[in-house]
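If you scroll down you'll find the structure; I have some questions about it.
A single protein chain has been omitted from the complex, and every remaining protein chain is retained in its original position.
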Amino acid sequence: MNKTERLITDMKHRVYEGNMGLPEVGLVKLTWGNVSEINRNLGVIVIKPSGVPYEEMTPNQMVVTDLRGEVLGEGSLKPSSDLPTHVILYQNFPEIKSVVHTHSTHAVSWAQAGYEIPALGTTHADTFFNEVPCTRQLSESEVAEEYEKHTGDVIVETFKDKQLKPLEVPGILVKNHGPFTWGLSVEKAVENSLILEEVALMAKETRLLNPQSQVMPDYLLLKHYQRKHGEKAYYGQVSE
Amino acid sequence: MNKTERLITDMKHRVYEGNMGLPEVGLVKLTWGNVSEINRNLGVIVIKPSGVPYEEMTPNQMVVTDLRGEVLGEGSLKPSSDLPTHVILYQNFPEIKSVVHTHSTHAVSWAQAGYEIPALGTTHADTFFNEVPCTRQLSESEVAEEYEKHTGDVIVETFKDKQLKPLEVPGILVKNHGPFTWGLSVEKAVENSLILEEVALMAKETRLLNPQSQVMPDYLLLKHYQRKHGEKAYYGQVSE
Amino acid sequence: MNKTERLITDMKHRVYEGNMGLPEVGLVKLTWGNVSEINRNLGVIVIKPSGVPYEEMTPNQMVVTDLRGEVLGEGSLKPSSDLPTHVILYQNFPEIKSVVHTHSTHAVSWAQAGYEIPALGTTHADTFFNEVPCTRQLSESEVAEEYEKHTGDVIVETFKDKQLKPLEVPGILVKNHGPFTWGLSVEKAVENSLILEEVALMAKETRLLNPQSQVMPDYLLLKHYQRKHGEKAYYGQVSE
Partner (left out) sequence: MNKTERLITDMKHRVYEGNMGLPEVGLVKLTWGNVSEINRNLGVIVIKPSGVPYEEMTPNQMVVTDLRGEVLGEGSLKPSSDLPTHVILYQNFPEIKSVVHTHSTHAVSWAQAGYEIPALGTTHADTFFNEVPCTRQLSESEVAEEYEKHTGDVIVETFKDKQLKPLEVPGILVKNHGPFTWGLSVEKAVENSLILEEVALMAKETRLLNPQSQVMPDYLLLKHYQRKHGEKAYYGQVSE
């Protein structure tokens, strides 16, 4: 096995583990959800195959594509049907290394409500330096042709319109659909899906208790985000 | 064992596994719920026995009946009291092969509210090509005599009135009672119960967050349903 | 061991198993909750000791009392502080054999809301032949002296006022406190706690979805209750 092969084998294992982690923590039922990782130097994306039950999945079944999403290698399974969304995100957010999509219950509920998730507390601010946005509805023509590509486009459009940075707000809700998250590694992208789901649940409970509950002050949002992610971050051990 | 016996033994095992799967995924508590399978060529239905605790159940206890629900074979346990509902569904929906009934929490809540479950997002549309309907209330005389048969009748009536196709909308809520689902196999019918419960939970959360939330546009409903079930379905591997 | 000793040892084991079953199914956290059984011929009640952690509890620690709740046998642990409530229930409901008290989440929520649980569907009607009532608030003097006895009294008062039969409605909510259930055996009384909790959750979800949701028609309530418990019950196997 040469070095490239070894790197791709490692990617397959990480993508496999990332996918398997989703049902374990309750973010995914049945075959809903997919995880991918990119290596821009090698020019490859590795992603879950489409519709394979988690209990039957193996690392070797992970699908390898080029940076435009064309499958590499004979005998490969079909990639996740959401691959074109991942490709668009990788092309437009050059700083991200992994993308995760789930239908987790509470994030989907906000997406179906068509609402962004407001920053109501420090649990949110520790990871999302802003509200978690919700895209506009895709148009009929956007759905009819290249639907999954257009799903990526509308995410990118939302980030541009709101002037958000992908690593400062590592996730979004696609209207009437569900969440996408990303990060600097498979592990972080999966973790961001978990945090988004918990934040969505807490925000829903908060709004049911107090429909007039206010978003947190900007200075508290900033403080918590920077405590973990700023230049002078002091949360965690030094090497984190 | 001749071929017919072997086929029936296989049915008993599938029906047993389908029933056992319900409490495992939290769809059924105590003895609530039942699963059946039909083989129209053999002229038999296999269904769970009535009121037997799941932890004591064995494949051999599954009850075999003819297509009108008359128990075949001596020494059989009594079939599920909901058998007449299953029989009516098999008679009127000739394309289905398995029926599942549960009292899963969120589907029951919609049934008790007397509301159909609106198609609010793609999780719904991937399986149900429409709202999930809710039957009318049974009348006093329908309840007094042949209650379980009339439960089947009102399901069929609802599908006729709404011009729905059983495989396009593989489930329904019976008012003040709970969900029935079906499919082309025990596995699919059970899976549809799981999906219905998740969709019911998501729709409830969505409506609590945003009481004015709109159903998804028809073109998005159509797209997602066809992505998985249409002639040009492209979700999953080829053989799926 | 003589016959009486053997019967009491058996009671201790059943009461122990009943108590241990409560945290297993999520009805009880920490040491909240207690189960007892009565044998009127022997003149004894067996109940959980007070405040002993479930993981340390043994069958032999179950406390034996006479029918007025006086502890029998030297070296016994103190009985559950709710024993006087159990005693009053046994004295006034001569048909019951076991009592269970929990602080299960959703039943407590209805008790804190001060609302009876309306009969909204067949899951309810299969066990409770009516709404599940909620007592009035205890007065200051009732709380100051013999609080636990008065808790029993107000349960009995509610059943008299509403002309309910304990085996037809095997449970109640005590206002600002929580549920008590009972039955013909420890197993049934524990099962009724489980059903009450599920019914409380379903009714809450229903009312949030549709605040105007109506109680089920009497003829459907009657049908489901009698299907399981009437003279011509046809649910379950013959010996059930």
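Letters A, B and C mark the chains in the order given here, with residues in each chain numbered from 1 onward.
Note that a residue touches a chain if its C-beta (ideal position, glycine included) is under 8 Å from a C-beta of that chain, and two chains touch if they have at least 3 such contacts.
Computed from a predicted structure; not experimentally measured.
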Item to check | Missing chain: touched chains present in the view | outcome: A, C
Checklist entry - With respect to the chain omitted from the figure, which of A:89, A:120 or A:138 is a touching residue? => result A:120
Checklist outcome for this item: Out of C:74, C:140 or C:231, the sole contact with the unshown chain comes from C:140
Item to check | Among C:39, C:105 or C:210, the residue in touch with the chain that has been omitted | outcome: C:105
Next on the checklist: Across the whole complex, list the residues on chain C that are touched by the chain not included here.
Outcome noted: 29-32, 49-52, 77-78, 81, 103, 105-106, 108-115, 137-138, 140, 143-144, 147, 176-178, 204, 207-208
Item to check | Interface with the undisplayed chain - residues on chain A | outcome: 120-123, 191, 194-195, 198, 201-203, 205-206, 208-210, 213-214, 216-217, 219-220, 223, 227, 234-238, 240
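Here is the rule we use: only the chains that are shown with their structure count from here on.
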Checklist entry - Based on which chains are in contact, what kind of graph results: line, ring, star, complete or other? => result line
Item to check | Cα superposition of chain B on its sequence copy chain C - rotation in ° rounded to nearest 5 | outcome: 90
Next on the checklist: Going by the contact rule already set, what residues in chain B reach two or more other chains?
Outcome noted: 208
